Each structure stands twice: as structure tokens, then as C-alpha cells.
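Only one protein chain is missing; all other protein chains are in place.
Right after this comes chain A.
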Amino acid sequence: MSQDIKIKKGLDIKLKGKAEKVTETSVSSNVYTLKPEDFHSIIPKLSVKVGAKLKAGEAVFFNKANEDMKFPSPVSGELVDIIRGEKRKILELKIEADSTQEFVDFGVKNPKEMNGEEIKAHLLASGCWPFIKQRPYDVVADAANSPKAIFVSAYASAPLAANYNYVLDGKDKELQAAVTALSKLTSGDVHVSVGKKGKSPLEGLDNCTIHKVSGPHPVGNVGTQIAKINPINKGEIVWTVTPQDLVIIGELLLTGKFNAERTIALAGASVKDPKYYTTKIGANMASIVEGKIKDGNQRIISGNVLTGKAQDLKGALGFYDNVVTVIPEGDDYEFFGWTMPVFKKISTTRALTFSWLSPKKKYNLNTNTNGEHRAFVVTGQYEEVFPLDIFPMQILKACMYKDLDEMEALGMYEVAPEDFALTEFVCISKQPHQEIIRKGLDLMLKEIG
């Protein structure tokens, strides 16, 4: 049964610097970085010491709460440095890559012949488990649970996102193997969403339900798709995996190797020649962007402009990211910025802002907040860009005053911070919506679990 999804509420933020469909191999990075922060709520315990030699796929650290959950080195090399923060919290693990790559051999597997427990054990042992995230709470999935369904969104609607149809082209076998494996992990379906337009390499997959989606962002957010297909109720769990991570899981099953390679888009108005590059998880940011971005004060983001994390040249490609966006910093004053007519920025109102005149125009937005933080004042604005059946302002306020009962009643189990990226974008009061939701989810995770 195919169920198509079409939404009307939302907003496509059209930015300059879309990646051209050409792929190059990026300069190979010397140092790869793993950031435990990419795996929200996980407390890392190191499996190796500085100076240890690692093969690609070998565990660098594991989850303190669940020692079976291992986090792999993306390359073979030497663990050269551990950067710690306050209270000796591990911030970054630096691995210097060998010139010839060696892989741990996890053995070729046929997912069709394996049962759920075997697949779980295999993914946990090989370090592929962290690719599976769960809702509620938007954290790495707990392997002890059985989800009611697994969702894969292969339609990226976020601004300047990598085009899945392009980057996954020719990966049919890996995708099929991974989807077959996932289908053993749930009592329900694996739901795969593809764009209505264009030919997706995931369209022909077996062992899953294909959904065609259309409409503005956030239709590509897996949270929107879950809400339309099979919303999460209290006590239920769903898992989500991104398609680029399916490829890594698939390759593991087919070849026995953990291959952290992925095709990423380097995009944004500050990129000289936006296109696609092949690189690896954790690759040094300098190896991806150096020499390819314009001069001046730029912000480098691992991920898209709505949900990515800011990086400097010493930073790295995030564990889940398949796009690097570079946009100009906006740390400048604007004369009478609050009253002058605005032509070069995006607005959902028409308050002397004119982006409504040219809906197809592409913009070069910078990181300026365009105003100061205020209490919530304007109402009805979030609902226009928020397709879920949830009251966005009410749930944000419930998170702010930490009323767990109200958060639960209003639908907190169904949301992730990324679902509030657009309401944050349009927010006149410049409230940090994603941070508020993240803190709310953390509180629930701690109190309710």
C-alpha cells in the first residue's frame, strides 16, 4: 500500500549556491575527528588509548550505558589526540589516517537469512548501530527496544540539501541490503519516502513501503513524514535512518567492511564553485573547504543552514551530515534595519519586506539574527510553516516552564528539534526554538526515560 504525502504548510528557503551535479574527490584528510557530541545524550567510554592503532570500523569508544553500542573509527590510523572540555568531558577524538587503509573484516552477511537479533548484534559490533536514531527524544536508538516502524526519508527539502537521487545513484544493492536488514528489526513496516518528481534509486526497493512526497520544506523531514504516515503515540517508538547511512550499512553487509565514505554537497553563497565531493565521516573541514570558499568572514556549517553545526577549519564533517554549507557571517550593523524596506532577505510577512513579490528568487542570507531576542509576542505565524498537528507556541512554552505533563499532552514524543527549524527561522521574537525543544526532550528523557 502506498500512501503519498502532500503538505501545504511550510517554507522553501531558497538560497544561492546550490551544488552542481558534478562529483569530485576531495583532498584526502590527514586527520579525522569523531565528536561524541554528534550522538546526543550518549556518555562515551574510551575503548582505546592515545597512540593506539585502529582499523577502519574498529571501536574507538562505546556507550557507557550500553557497552554493546560501539562507535567506530572512520579510517585506519592512529588515535593521536583526545580533546577534553570541562569536567574532562570528551569533546573530540583525533585519528591520524594511514596512507593505506585497512578495514576490520566483519564478514559478508546475507540479511535475508538473518533474524532480527543477529542483525542487531552485527550492527552493534560493527559500529553501524549509531546510524539508527529513535523517536521520541531524537537520540541514538536503544537496541533493547523494538520499534513499531522504521522511517527513511530519501527526499531532502532543506535549503541547499544534497540531492539524494544524485548522491545515491548506483547504490541500489547496498540500499536494498540495508532495508532488508532493517525490515527484520521491526514488527511494522520500513517506510521509505522519495520525492514525487525525479527518479529515486530507492523507488524500486523491496521489503519496504514507498511513499511519494511533495510540498515545501519540511516535507523532507522525517518527523513530518512520521506524523503523516504513522504518528507516534505515548509508549511507542520509531526508528529513523538517513539514506546515506543506509549505504554504509548496506556495504557492511555486502562486503564486511565499514566504509565511512560518502558523497557530500559543498554548497552556499560563499562557495566559489558549489558541487559534490566524496569524502569520509569525520574528515577535517579544511580538506573539504580550503581554497574552495570566498574570502572574508564566513560561517562553515556541517549540515544545512537550518540544523547544521558551525565548524571552523579545524572542525570536521559530522557523523550524520552529507552537506557542508558556507554562508557569510552577518556580524555587522544595519542602518535603520528595522524600518527600511527589505529586498534581500526572506520574510513570511509583507511588512515592507518584499520576498513575497518574487517567490522564485534565490537569496544570499547571512547569519545575522535581523533583530533582538524578545518574549513571544506575535501569534499565528508559526502555524503557517508548521505542518504537524501540534500547537508550536504552546509546546515551546511548555518546554520553557518545564511542565512535563503538558509537554507530553501536547505531543512532545512526536517532535525533534529539526521540526522547529522553520518556526525558528520565521520567529519575530528570535527565540531559539530548536534549543528549547532539545532541552525539553532532554528533560523528558531524564525524568521519564
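We adopt the following convention: a contact is a pair of C-beta atoms (placed from the backbone, for glycine too) under 8 Å apart; a residue touches a chain by one contact, two chains touch by 3 or more; residues count from 1.
By our rule, contacts and distances are computed from a predicted model.
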item: Among "YCII-related domain-containing protein", "Transport permease protein", "3-oxoacyl-[acyl-carrier-protein] synthase 2" or "Na(+)-translocating NADH-quinone reductase subunit B", UniProt-listed name of the chain not shown; value: "Na(+)-translocating NADH-quinone reductase subunit B"
item: Contacting the left-out chain in the complete assembly, out of A:K6, A:K402 or A:K430; value: A:K430
item: Contact footprint on chain A, counting only the chain that is left out; value: 13, 15, 159, 231, 233-236, 299, 301, 305-308, 310, 325, 327, 329-339, 342, 345-353, 355, 365-381, 383, 389-391, 393-394, 409-411, 417, 420-421, 424-430, 432-435
